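So that we are looking at the same thing, I have put the structure below in C-alpha cells.
The complex is shown incomplete by one protein chain, all other protein chains being positioned as in the whole.
On to chain A.
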Amino acid sequence: MSTAGTARDRPAPLRRFEPAAFAGVWRHEIALFKRYYRPQTFASMAEPTFFLLAFGYGFGSLVAMAGGMRYLDFVATGVVGTAALFTSVFPAMFSGYSRRVYQHTYDAFLAAPVDVHELVAGEALWIAGKAALYSCTPVVVGLFFGLRPSPWVLLVPLVTFLSAAGFGLFGTWAAAAVPSINSFDYVITGVVTPAFLVAGTFFPASGLPGWARYLAQANPLYHCVELVRHAAFGAWRPPDAWHAAALALFAAWMWTIAVRRLRRRLID
C-alpha cells in the first residue's frame, strides 16, 4: 500500500470559495430539478399568462395607458418582477426550511468540506439563475399579446438575476430565522405580499400616496420592475443607476444576514 499521498500533501482546500463546494451543491440542485422541472416550468409559464389575461384584458378594458405605456405592456413587464420575486423567495424559504429541519441535508453537506457561506452562495446562485430565466416568460408570453420590446430586453435576465439573488437570500434568511414552518405566514403576509403590491407592478407607484411612494423606494421589487421596464423598451433614465445600486445593496445585505443566521442555526 502506498503511503505517498498523505492528507497534508493534498491540494490545500483553503480558498474562501471552493469550486468543489459549488459543484456539489449544484449537482444536488440539478438532480432535484430533473425530477421537478415539469411542474415548475408549468407554473412559471401559466402564471404570467393568467396575470396577463386577467389584468391585461380585464383591467385593460378600463385602463388604456399606465406609466406612459400601453397598460398591457405595463403589466407584462410588472409580472416579470413578480415572477422574479416568487420564483426565488418561495423555493428559498420552503426548500431551505425542509433541508435544514426535515431532511438534514445541510448537516450532511457541512460534514463534508463545505462551509456555510459556500452552501448559501451555491444555493443562491442556483435560485437566482433559475428565477432569471423563468421571469423572462412573461415577456415571451407578452409577445403574443402584442408586446414589442427593444433589443435592450436582453438585459432583463441580468436585472432579474440580481433581484432574485436578493429575494432568494431573503428567503434563505427567513428559512433559517423562523422557529417553525407556521411562522412563514408572518413572512408571506407581512413582507412578501406588501412588497408585491407596493412596487408599481400592476399600477404605477407614482399614483400612490406620498408615504407609500417612500415605501416603494425601500422595496427592491420596485427597483427591479423599474429597471425591467426601462430595459424592455430601451427607455433608460438617470435614476436607473440608483435602481441597480439599490438591488445590489439589497442582495449584499441579504447575503450577510442569511449567512450569519444559517451559520448560527447549523453550527452549535
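Here is the rule we use: a contact is a pair of C-beta atoms (placed from the backbone, for glycine too) under 8 Å apart; a residue touches a chain by one contact, two chains touch by 3 or more; residues count from 1.
Everything below uses one rule, namely that contacts and distances are computed from a predicted model.
With the options "cysteine desulfurase", "Alpha-ketoacid dehydrogenase subunit beta", "Acetolactate synthase small subunit" or "ABC transporter ATP-binding protein" in hand, the undepicted chain maps to the protein name "ABC transporter ATP-binding protein" (source: UniProt).
Within the whole complex, the absent chain has one touching residue among A:66, A:114, A:228 or A:246, and that is A:114. Touch with the hidden chain on the side of chain A covers residues 1-3, 5-8, 10-14, 18, 20-21, 23-24, 27-28, 31-32, 35, 103-105, 107-115, 266-268.
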